[in-house]
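One structure is given below, represented as structure tokens, and several questions about it will come after.
As you look at this complex, bear in mind that one protein chain is not there, while each of the others sits in place.
Chain lettering (A and B) follows the sequence in which the chains are written, and residue indices restart at 1 in each chain.
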Amino acid sequence: MEQTNLAYARTEMAADERPPSKEQGVVAWLRKNLFASVPDTILTLVGLVIVAMILPRVIDWAFINAQWTGTDRSYCATVAQGGIQPDGWSGACWAFVGAKFQQFMFGQYPIDQRWRVMLAGAIFLALLVPLLIPSVPRKLLNAVLLFGVFPFIAFALLVGGVFGLPFVETARWGGLMVTLVLSIVGISVSLPFGILLALGRRSKLPVIKLVCVIFIETIRGVPLVTVLFMASVMFPLFLPAGMTFDKFLRALIGVAIFAAAYMAEVVRGGLQAIPKGQYEGAASLGLTYWQTTGLVILPQALKLVIPGIVNTFIGMFKDTSLVAIIGMFDLLGIVRQNFSDANWASPQTPITGLVFAGFIFWLFCFGMSRYSIYMERRLDTGHKR
Amino acid sequence: MVSQEMPRDASGAGASFINDPRIRGLIYQAVLFVLLVAFVYWIFGNTVDNLRRSNITSGFGFLNSRAGFDISETLISYSSNDTYKWALVVGLVNTAVVAVTGIITASIIGFLVGVGRLSENWLIRKICMVYVEIFRNIPPLLVIFFWYLGVLSALPQPRESIALPFGAWLNNRGFFLPAPIWGEGAWLIPVAFLLAVGLCWFVARRAHQRQAATGEQFPVFWTSVALLVGLPLLAFVAAGFPLTFEFPKKSTFNLLGGTQIRPEFLSLYLALSFYTAAFIAEIVRAGILGVNKGQTEAAYALGLRRRPTLRLVVVPQALRIVIPPLTSQYLNLTKNSSLAIAIGYPDLVHIGGTILNQSGHAIEIVAIWMVVYLGLSLVMSGFMNWFNAKMALVER
């Protein structure tokens, strides 16, 4: 059939029209996201006012007015307070943080020995990072190195007294180093104990179940401060005469006991999510309790609760700041201790130090929570109907 | 094969006795039990021995001795002549005050921020997100220090107090409000309020019945508001305005008179509220997101408008998701109130610590702390469980 050239039909496609200006570009985005309706507009304005009130002040304080260099308090105090700044000045005293930075990281750790802490940290990072990246192979070897070998290396490096390294008392530890040691050791101790407690709580054996329930609920029902006080004031009385614990170790035990109870509840959540069929399937294969648990149940349950475990870790990382109350100097404790240094005491010192400590804590916690979200998405397979 | 002929009853065979799960279970439990008893016995023995060796008296008898120290913040009457026991009660009351006010404020902020994070408005959404991400990721102790050392101690000295409206003042000793002094006939006001509550209940019941019978609706909410505000106000007028204020006045050291809210309380209260609110916001958000979109659509299909949809369909279902984690946040706030010790707000732990120092009874004090906090936790989770059960959907 011959193609007839009909006047009302086009042979080629018309060029795309641009969408109406209301539907694209900045204006449309603004209309949709900020000024969709009258109440929305009001909300936006309120929000703008809040931002306009807070943001410039924060930037002013933290950057523009801030004092970046200096050797003592006079750089961060106004003339009336005995310093060099004009009256009414308000800005961050980063010079204080700069001068005390080493102390904030290592506490009173001997200066010529600080390479040991840094080396331990570097080894830890070198072992941890590959473990966290899913695509890197040899996970088993990596885990064995991190959990089996590294603790000994770290102990030797940090405490010393072996291989010709001078002994460093834990009383001289401080700063971020203490925060990290407490939380890392705490989490690695609390995870296995938490798993055992969770299994115990779901056990069919009444005595074991009761013991686990009592332990978990007691610890979860009381504040960490009281557990720490117990560790610092009562532990010495529990031990036979003459036998004593290091103060650091006592705090560590307190933190680990506390974290184990919370970890147990997280793991229990994972155990409960495993369908009964998995247990029955394992039983029908003739697996024993420990085989069932170790090969079938736990791998699935732990995978489910990785975000929960990371959240517990974040909580613990934050909670280590409480050891300052029993007289140890973690990051927050040492920052706070330095407020009373007469050489630096000025009205701006505390808030600067706190903002700095807050930023460090925030960096770690935020990083971990992002990682947890990433893992959650990655592992989001199965178990969802 | 021989094994196929083995009797089914394995329990009689000596070799398989150890493989019987029941027997094994019993053994495990017995072992654990013995271990625990041995451990407790060991600790107990050591403790008793340690105490005896250093001639420390033990027991709770010391609670009846005179406290001897003063407490800055006392809601109930207390002087240094009262007993240790009473000082602990004062501390407990202070703990309760900061926990209850903190929970209320944290819930309000948390709800607003949680809803804000789901707002259609980009700016509001981002502001709420920044808030949540900041406060969730720093330790509560740091938030407390921030308020106490960073903000409140930077306020001016009493001589240069900042004057606020209504005769209130703000300085580094806290927040000073005019104290209300109720005159004669003031008892009418609470009575009127109670009456209003009763009436509200009655109106709500009648309105419900009427709607069930005729389908007509009655503005219960606005009527209730009118009753609750109007009746006490009426009583106030009827009693002849029985209210005067005592205004704080400057003196040598500080402002005298009025009601003083101390910086210790303020910073603890603000920090706990702001910190916990970030967590509550996430819970609220998860709760609202957790309600299936089909529910909303079905409600719209039935002709419900946005408000009734929220009130009758979404919120009740969201609450079911929200209540269990909310309970644990409330408990966390209560437990975190023990951080008061870091800034000297006289809560249970702080006062207990003082008594511990003065009397040296470490074990008894730590035991009291634990029992009280456990009790608080149990009471609160009991209440929330009851509330949860009431809210739970009755399924067919």
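Following the convention adopted for this analysis, a residue touches a chain if its C-beta (ideal position, glycine included) is under 8 Å from a C-beta of that chain, and two chains touch if they have at least 3 such contacts.
Keep this in mind: contacts and distances are computed from a predicted model.
Visitor: Missing chain, UniProt name, options "ATP-binding cassette domain-containing protein", "Amino acid ABC transporter substrate-bindnig protein", "Oxidoreductase" or "Protocatechuate 3,4-dioxygenase subunit beta": which is it?
Guide: The correct option from "ATP-binding cassette domain-containing protein", "Amino acid ABC transporter substrate-bindnig protein", "Oxidoreductase" or "Protocatechuate 3,4-dioxygenase subunit beta" is "Amino acid ABC transporter substrate-bindnig protein", the UniProt name of the unshown chain.
Visitor: Mind giving the shown chains that are in contact with the missing chain?
Guide: Visible chains that the missing one touches: A, B.
Visitor: Of B:V31, B:V191 or B:A298, which one is in contact with the hidden chain?
Guide: Looking across B:V31, B:V191 or B:A298, the contact with the absent chain belongs to B:V31.
Visitor: Which one touches the absent chain: B:N172, B:S224 or B:S328?
Guide: B:N172
Visitor: For a quick check of understanding: of B:L256, B:L289 or B:L302, which residue touches the chain that isn't displayed?
Guide: Of all options in B:L256, B:L289 or B:L302, contact with the hidden chain holds for B:L256.
Visitor: Given the contact definition stated above, which residue among A:Q108, A:S188 or A:T218 touches the chain not shown here?
Guide: A:Q108
Visitor: List the chain A residues touching the unshown chain?
Guide: 73, 81-82, 108, 110, 169, 171-172, 229, 232-234, 236-237, 239-244, 247, 325-327, 336-337, 339-340, 342, 345-347, 350
Visitor: Of the residues in chain B, which ones touch the absent chain?
Guide: 27, 31, 34-35, 38-39, 41-42, 45-46, 49-57, 68-72, 79-80, 149, 153, 157, 159, 172-173, 251-254, 256, 263-264, 341-344, 346, 350, 353-354, 356-360, 362
In this section, only the chains that are shown with their structure count from here on.
Visitor: Using mean CA coordinates as chain centres, what's the gap between chain A and chain B in Å?
Guide: About 25 Å separates the centre of chain A from that of chain B.
Visitor: Enumerate the contact residues on chain B facing chain A in the complex.
Guide: Touch residues, chain B against chain A: 21, 25, 28-29, 32-33, 36, 43, 46-47, 49-51, 53, 119-124, 127, 133-134, 136-142, 145-146, 149-151, 153-154, 331, 335-339, 341-342, 349, 353, 356, 362-363, 366, 369-370, 373-374, 377-378.
Visitor: Would you pull the chain A residues touching chain B in the complex into a rising list?
Guide: Going through chain A, the ones touching chain B are 33-34, 36, 40, 43-44, 47-48, 50-51, 204-208, 211, 217-218, 220-226, 229-230, 233-234, 236-241, 289, 314, 318-319, 321-322, 324-325, 332, 336, 339, 347, 350-351, 354-355, 357-358, 361-362, 365-366, 369.
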